[in-house]
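Here the complex is missing a single protein chain, while all its other protein chains stay put.
In this document, chain identifiers A, B, C, D and E correspond to the written order of the chains, with residue numbering beginning at 1 in each.
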Amino acid sequence: MWQWFHRWGSPKWFYDLSGRWLPWLTGALILFLVVGVVWALLFVPQDYQQSYTTRILVVHVAVASTSLAFFPIMAVAGTITLVWKMKMADMVAKTVAPLGAWFSALTLASGSIWGSVMWGTWWEWSDSRLTSMLFQFFLLISVISLRSALNDSETAAKACAVLSIVGCVNVVIIKYSVEWWNTLHQPASALSMNSGSANGPAFWVPTLVMVIAMYLLMAVHVMMATRNEILRRESRSQWVQDLVLAAK
Amino acid sequence: MQETQLLANGFSAFAATLKRDLLVAFKRRNDLLNPLMFFFIVVSLFPIGITPEREALAEIAVGVLWVCALLASLLSLDNLYRSDFEDGSLELLILSPHSLYFMVLAKILSHWLVSGVPLVLLSPILGYMLALPEEAYPTMIITLILGTPVLSLLGSIGVALTVSLGSRGLILAMIILPMSVPVLIAGTLAVGQAVTGNPVGGHLAIMGAMLAMAVSMAPLASAAALRISIN
Amino acid sequence: MQETQLLANGFSAFAATLKRDLLVAFKRRNDLLNPLMFFFIVVSLFPIGITPEREALAEIAVGVLWVCALLASLLSLDNLYRSDFEDGSLELLILSPHSLYFMVLAKILSHWLVSGVPLVLLSPILGYMLALPEEAYPTMIITLILGTPVLSLLGSIGVALTVSLGSRGLILAMIILPMSVPVLIAGTLAVGQAVTGNPVGGHLAIMGAMLAMAVSMAPLASAAALRISIN
Amino acid sequence: MSHDSTSPAMLSARQLTCERDDRLLFEDLAFDLEEGQVLQVKGSNGSGKTTLLRILCGLNDSYSGAIDWYGRPIAQQRESYYASLLYLGHRVGVNMVLSPLENLRWACNLQAPTSDEQIYQALEKLSLRGFEQSPCHNLSAGQKQRVSLARLLISPARLWVLDEPFTTLDVYGVAALEDLLADHVLSGGSVVVTTHHALSVKTGIQVLNLDRQ
Amino acid sequence: MSHDSTSPAMLSARQLTCERDDRLLFEDLAFDLEEGQVLQVKGSNGSGKTTLLRILCGLNDSYSGAIDWYGRPIAQQRESYYASLLYLGHRVGVNMVLSPLENLRWACNLQAPTSDEQIYQALEKLSLRGFEQSPCHNLSAGQKQRVSLARLLISPARLWVLDEPFTTLDVYGVAALEDLLADHVLSGGSVVVTTHHALSVKTGIQVLNLDRQ
Partner (left out) sequence: MFERIPFSSFGEFLNMGGYAFNVWTVYLLFVIFLLVNLLGPRRRRKQLMKELERRAVLAERQQPDSSD
């Protein structure tokens, strides 16, 4: 167990391993993406109420449910950074945050584009998921800007770790409090996301394919970006120099 | 024997820190007056910017009061560790043999006494100016008493994280404001309930729980953040 | 001959100052992003604190937008001269052989480019989120274009006056906010007129006049204030 | 702990290595500081003196190696280590709004309870008489430095870590500080100090040079 | 203008008196600084050296008396006076976010257009090679001081007003600065400087002692 943990902590080991995995993961990603998108665009049935916009839903749900994974990941990575001072954890945390912001932004965008059809409005404060997703986005941005503001990378790593942990707790609390706030202000049923007939295997199977594709995307992106980060931070170590000279 | 000695010294260090921070605030004067005046000015921007009609104001009163309390607390927090960081006092604090948790707690307590308490005291007047319904006053005051320390405590984490940055203000706001949303929601909800005559016990209990959690966790997080920032 | 030489040097000093301030903002990154995010976050506190209903929001939209623009400008102003004062660059600026008026103008211009312009660009989205009536958009944007530089200019006086004070934030707010009330009133009035379909030319003219006056006077006042603060 | 441990040194470092911004500042540094000794850290600008002092105080943890206080790692005994440590850095640790008296009242109480009498005496010795109650904002650079030096006279700490304590002091100030150092060392305390100034303390001075040869 | 005016001195002061916080710092001070001269302002901590230097630069106006630049009051010819004045104060005037290059690009262009080449050379001479592009936040105290000293090498100013320029410099830095001062004086410039350090410049040093006898 400990050995395993230590190996993960070694940048070189991660670099080699991810180098071997990346082609496979990328292949799987492309496969799932193509299947998911084609299925979504061609085969998803039209809804009596939502017409062809169910095609948006496939993307939306996949991106949205993946975007919820980011704060927990960052919090775990942050804990590892603070407790075991493992550099790899911080590199992952660093690359995950901007990706999470992209996911959140796309969730917000696809959700509100669909909302413009379903609700006749692009934005609706009285829906708890919208509001809490917006604040998740804000918190992610604050983690990113804290990191870019601190110019010492070690300080930045630890500060962002603290902020991610606090933020993770906070995202949960915000989600509950926003829900609670809405149930009291006005019934959310009219706007419930589960309205419509977006259920049944014809819908959820392509959605599942897309969800898997999104997790693969996360894996591929994080691996590639982390490899870059490793090269940058370890640029003076012997193995990186060998690697650079070999690549030339 | 030695243990109790250290504990006694710890108390005297806590007291010295609290006293010093209050003294600084008192000497600066502004620190005492400004959160109040800021609260007052920003609250009075709304009748100017939005509408002077009493019914319309009454509807937004609670929200405006809470948002302004949040902003006032945010602005006054900026200086919680800043000047200590710049003049090197923060290093002394960290190098003291006593638990940083209590030292940080002393600083936060002093901040709350200086900026939170006056705000609570001023709130009835502003509530009146914003035509807040009468039955909401007690709840508003209680929620502010419970909520403003939470704002100070949460804010302290953000300040500790950003204390070494040259450009402050905004990044601080970006960290603190989203974190404070739950307090804002709980506070406005409770007062909203009071206006409509519903029981508010549950909401107050939740705010109390938030306060308890913040008191126990936030100074720890702030202390960790301070150690990181000073590195 | 020597005159033109000095003038040319003056321009190069102006350009160097502008470039430097933009560079600092760009290097910090956050300086570019933060006023925007702050504006966004503060605006979104209001629906949460007040009400999520669109009709109710529509009524307060203009006011909230302007108040938040004011606050965002206020918070980002804090650093206009602060870090220069602390590291001694301000002394260099004052001791330059060129007119302090232009140097100050360069700094204010850079502040506006970094914090005012993005805010104007973001305002339509926030207007939408606050359910601002459609016909108000063009007026809102024009008033913000005219109003945000006035906020930067007026703010600069306040910052220059308080730059030597240890505790910032709030006293700054107390100086700047009351000064900015006329802008706030003119801005919200103009947008309010646009909502009700009335002509807005008069209000815009007033705002233009304010801008002209601020451009000519505020840098002078700021320069004087800086000389006093550095004493 | 690989060093001879008949009686462990007050402060000892082994294999200290520090890298900042991809520049190796020092590598495999080792020293033993006994009671009653002065360690002068030398080096040109940017050689890592301040960094080393902050590392010794636990204010910076971007290093590898071992730092022991009486034979046990400092991280394991923060409280007792800090109870006998006094650090004076580049930044003086003096609040501008408060007076010297108020500043010292706080700074000294952080370590151990202190009476005003002690503070008055310390300020007097550093020729700050008459300035006890005026805000530090109105003091000159050297006077601020003196306020922070007053802590040396009051604190019970046995290890002093001083980062360029002579800056901005006039000749009398320098002499007074040298006397202080000598007294401290004579009474069994020890000092880690950086300065670009020629130290003239009578006791044995151990010199640690950070410049790469 | 009561002094002999066959050819007015570069900088001259008459009857300078300054009181701060009800303490008289100096009274009826007078001096003439000719081209090619060094004026060293001496005095113990808090005697008013910094205050005097800031008064000479027009940064402080809580004084009475006359300060003339080539025979005319400085207040009447700010622009031409500032065009030939360079002041280095206790605070280094270096922005922490910018690199030395960017800092100097601004600071020098404020006085006169400057090319990057000049800046690189100046930084090289002050052994800051390799640090030109790294943010000043990451420099040590002495390195920051060197960045601000680089202005001396670039600026065309003929009067230098330096407030404790030797602080935090190592021995090489001190020697380099002394060379700089000597060169400047030889080429007809003049210097007002405060330091608690023994100045070893070859030219005639005029000493102004602010300590009350």
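Please note the rule applied: a residue touches a chain if its C-beta (ideal position, glycine included) is under 8 Å from a C-beta of that chain, and two chains touch if they have at least 3 such contacts.
Everything numeric here is computed off the predicted structure, so don't read it as measured data.
Enquirer: Touching the left-out chain: which of A:Leu17, A:Val35, A:Val169 or A:Ala225?
Expert: A:Ala225
Enquirer: For review purposes, identify every residue of chain A that touches the missing chain, sorted by number.
Expert: 33, 37, 41-43, 45-46, 51-53, 55-56, 59-60, 63, 99, 102, 106, 109-110, 113-114, 116-117, 201-202, 205, 217, 220-221, 224-225, 227-228, 231-232, 235, 240-241, 244-245, 247-248
Just so we're on the same page, only the chains that are shown with their structure count from here on.
Enquirer: Using C-alpha centres only, name the chain that sits farthest from chain E.
Expert: A
Enquirer: Ranking chain pairs by contacts, what comes out on top?
Expert: By number of C-beta pairs in contact, the leading chain pair is B-C.
Enquirer: Can you work out the whole-Å distance between the CA centroids of chain D and chain E?
Expert: A distance of 31 Å separates the two centres.
Enquirer: Spell out, as numbers or ranges, the residues of chain D touching 2 or more other chains.
Expert: If we look for residues of chain D contacting two or more partner chains, we find 62, 90, 96-97.
Enquirer: When you check chain A against every other chain, which residues touch at least two of them?
Expert: 138, 141-142, 145, 149, 152, 154, 178, 181, in rising order.
Enquirer: Could you pull out which chain D residues touch chain E in their complex?
Expert: Residues 20-21, 43-50, 90, 131, 134, 138-143, 145-146, 164, 167-174, 196.
Enquirer: In the complex of these two chains, what residues of chain B are touching chain C?
Expert: 28, 30-31, 34-35, 37-38, 41-42, 45-46, 48-51, 56, 59-60, 62-64, 66-67, 70-72, 75-76, 78-79, 83, 86, 166-171, 173-174, 177-178, 181, 184-185, 188
Enquirer: Please output the residues of chain B touching chain A within their complex, sorted ascending.
Expert: 157, 161-162, 164-165, 167, 171, 174-175, 177-179, 181-182, 185-186, 189, 192-193, 221, 224-225, 228-229, 231
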